[in-house]
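As you look at this complex, bear in mind that one protein chain is not there, while each of the others sits in place.
And now, chain A:
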């Protein structure tokens, strides 16, 4: 019970920090709203484009490369999900787990080398 309370309290602190992190911007923006001037004019609300009138749609098409890098990120992020528990428990698991992990990472490395050779990692 004692430990459970400790555990709960520590996560309660995390919640407190979340609340503070949201409250500060809300309070500060509210204060700013009371203090700042408000003189609206048509020109102020146009989109900024270095002084020119904005043309076309702003939500332009994107290079597919961003998407490919996001995919690569997902692959390696999932890999780290496996690596973290392994690293924590490494002392108990011993040499066998090391070899297993080497094989796992080696397979992902083959993927990385393949992407490299296919010039996916090249940013133009």
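The rule we apply is simple: a contact is a pair of C-beta atoms (placed from the backbone, for glycine too) under 8 Å apart; a residue touches a chain by one contact, two chains touch by 3 or more; residues count from 1.
The working rule: contacts and distances are computed from a predicted model.
Per UniProt, the protein behind the absent chain is "NADH-quinone oxidoreductase subunit H"; the candidates were "Stage 0 sporulation protein KC", "NADH-quinone oxidoreductase subunit H", "Cytochrome c oxidase subunit 1" or "Fibronectin type-III domain-containing protein". Within the complete assembly, residues 2, 5-6, 8-22, 24-26, 28-29, 31-33, 35-39, 44-50, 54, 58-60, 62, 66, 69-70, 72-73, 76-77, 80, 83-84, 87-91, 94-95, 98, 101-102, 105, 109, 112, 116, 121-124 of chain A touch the chain that is not shown.
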